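With one protein chain withheld, the remaining protein chains of the complex are depicted in position.
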Amino acid sequence: MAARRIVVTSGKGGVGKTTTTANVGAALAQRGHRVVLVDADIGLRNLDLVLGVEKRIVFDLVEVVEGRCQLRQALIKDKRIENLAILPAAQTRDKTAVSELQFADVVTQLGELCDYVLIDCPAGIEHGFRNAIAGATEAVVVTTPEVSAIRDADRVIGKLRERGLSLRVIVNRIRPEMVRSGDMLSVDDVTDILSAELLGIVPDDAEIIDTTNRGEPVVLNVESRLAAIYTKIARRLEGEVVPFTALNPPGFFERIFGKAG
Amino acid sequence: MFEFIKKLFGPEPSSVTARERLRLVLLSDHLSLAPDVVESLKGDLIEVISRYCEVDVANCDVTFEQQDKQVAMLANIPILGMRSRQAPRTPEPPPAPAPPPVSSTPAAAQSTAHPAPSPPKAGGAGAGAPRRRRRRKSGGVAPNAAPQAT
Partner (left out) sequence: MLHDVIPQEAAAPDAPAKPRGRAIVVTSGKGGVGKTTTTANVGAALAAAGASVVLVDADVGLRNLDIVMGLEARVRHHVLDVLENKATLDEALVTDKRVPQLKLLAAAQTREKDDVDTAAFRALIDSLRSRFDYVLIDCPAGIEMGFANAIVGADEAIVVCTPEVSAVRDADRVVGLLGDTRKVHLIVNRLRPELVRKGKMLSVEDVNAILRLPLLGIIADAPDVIVSTNKGEPVALDAASPVGSAYRAIAERISGARTDAPAIPRERSFFDKLFGSR
């Protein structure tokens, strides 16, 4: 059976698409699925960096499209998580190097090799975005609870719906204490405004910065609360109904001694 | 009254402000992004007004603007003249003696009875040239507007 092809997009840059793609993909792979992550951000690739495979890139997406290598040669298998591979973007080209049809074709071919293809979409709604969605049948829209991000997510949701893609939203970097004090929009605010179904709620957590620095998906740390959250997102993608846990603001001592969140 | 109560309890939390601003800006964005809906709306609006006035269809325009706390529709509909008979939308007592029934569709033929262009009945001065008339609709219905067809 061909794979599910999911694009992870947002409109606004910097809300966590790459982090989400890496961690949700890793969580799915930990649960036994064969997963390929595709970096569609040609020219500004970062999926490789987040996964710590940047030194192992031999071939990239553009070279596959141009026929200079086989698809399998360009795939980099993760050394820590079985069943996880990544197809990196090119760094020194630009997004017009690949057409929508070519991109869709690569994703279809990948779909024959695995259970899930997750496509890391670049920011914006230009050529790179159009390529990234060309290969997909479903979308995950990542947003933060901030005005600009929600506005951009809304625009992207409009474009996704025009294309007939089903979509769900992840609200990223929520700060429960700020929601409580009325200084930040809540998850309900976000899903109401966007009229979209919720896939996950991820709290703001400095652990992500640290793990990205080290090129390790956060799901590798089984004690991490973020790992548990990404695993729940993976389960919801599988179709399981998993309740959302209420996020509590960090306690008194956590605030003093600098626990993240 | 609500504004007074809000002032009593201090400035509103910024998340409430944000929610409201987003609601309006997205409404505005969506309206601009739905040209087919706007076209249908414009067509319907012109059709209704044409029952009462002769209208310069080619120069009609409908836009949406965000104004502080609401999104308003601005319709620019140049009026060339009033029709001699308005198409009745509410039941009226039959006049005696009853004249032949008037068609309710704004047929082009109706306009030939008028010397054109002539200033509209309502409103102020404006000689000769077609008069631009702005109508604001922001949710409510203007007092003398015809009942909306559903």
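First chain written, first letter: the chains are A and B, and each begins at residue 1.
Everything that follows uses one rule, which is that contacts are C-beta pairs under 8 Å (C-beta built on N, C-alpha and C of every residue); 3 or more make two chains touch, one makes a residue touch a chain.
Keep in mind that what you see is a predicted model, and the values were worked out from it rather than measured.
By the touch criterion stated above, the residues of chain A touching the omitted chain are 11-15, 18, 43-44, 46, 49-50, 91, 94-95, 122-128, 146-149, 151-152, 155, 175, 178, 183-185, 206, 209-210, 212-213, 255-256, 258. Mapped onto chain B, the footprint of the missing chain covers residues 14-15, 17-18, 21, 24-25, 28-29, 32-33, 65-68.
Operating definition for what follows: only the chains that are shown with their structure count from here on.
Listing the residues of chain B that touch chain A in their complex gives 13-16, 18-19, 21-23, 25-26, 29-30, 33.
Looking at the complex, you find that chain A touches chain B at residues 147, 150-151, 154-155, 158, 179, 181-186, 189, 193.
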